[in-house]
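What you see is part of a larger complex, with each chain still in position.
The first chain written gets the first letter, and so on, giving A and B; residue counts start at 1 in each chain.
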Amino acid sequence: MTGAELHFEVQQFYARQMQCLDSGDAVGFADTFADDAVFVHVPGEVVRGRARIAAEIARNVERVQQAKAVRRHWFGMLVFEAESDDLIRTRYAAITSSTSMDGTASLGASSLVEDVLVRRDGRLWTTSRTVHSDGAPR
Amino acid sequence: MTGAELHFEVQQFYARQMQCLDSGDAVGFADTFADDAVFVHVPGEVVRGRARIAAEIARNVERVQQAKAVRRHWFGMLVFEAESDDLIRTRYAAITSSTSMDGTASLGASSLVEDVLVRRDGRLWTTSRTVHSDGAPR
């Protein structure tokens, strides 16, 4: 694959993954992670395996829904390093917006995210995600 | 065309379409819609045809200008489904920022947008756009 084709595939992968999350589909989101994936979004707390990721995200989605807001994730400045068509490292900025039913919107903390994506059985999976929040003491 | 080439073309189409809108060019914006296009941005209110879309958007642009702010649209997480090079469905998140002359900026409500794009006479046109605002009661 050319770099542009692989980049396109990765962009589509993220668009689908994050539309799952933002529509509240924790299982659909977790299904884009490899069975043995590692997910770190709180420093020092490693969530290991697709089932635990699904459970963690389900709690997260529930909190958003209780706030009666729609949260959306935005990615930007995605640096893309393909070791091969089957192993890709990415590093990107992420931020969330949260829109209330009265139409007002606010931002969540930005973060820098590092992912490892792998191709297995002909499709991409997130095998590792580390979220470095900008809102934590440095 | 490869998926990457078509995706690139669609991204350029949106960049030009939305730079028209954000610079206040309602006619230029409407000219990216097919003659018989359908535009829904208020639930249940169908705006049909390029001329009516231009009129609707002109009112919208006027409101923004009266507020003495610059509004910009941001798209993200664009899922892209090409039935052929000539018929493409997209689904993406959108949000607006509004910057006042004193340099302060705020967000508008986010939304999920569904488009149908078609190729006619060698270029792309929006033939259908449905905006689902996250700021409306659910």
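By definition in this document, a residue touches a chain if its C-beta (ideal position, glycine included) is under 8 Å from a C-beta of that chain, and two chains touch if they have at least 3 such contacts.
This structure is a prediction, so every number in the text was calculated from the model and none was measured.
> Quick one: how many copies does the complete complex have, if 2 are shown in place?
3
The rule is short, and it goes like this: only the chains that are shown with their structure count from here on.
> Counting only Cα atoms for the centres, state how far subunit A is from subunit B in Å.
25
> Could you list, by residue number, the parts of subunit A that touch subunit B in their complex?
Touch residues, subunit A against subunit B: 2, 4-5, 7-9, 11-12, 14-16, 18-19, 22, 70, 72-75, 97, 99-107.
> Please name which positions on subunit B make contact with subunit A in the complex.
Touching subunit A: residues 2-4, 7-8, 74, 76-80, 91-93, 95, 107-110, 133-138 of subunit B.
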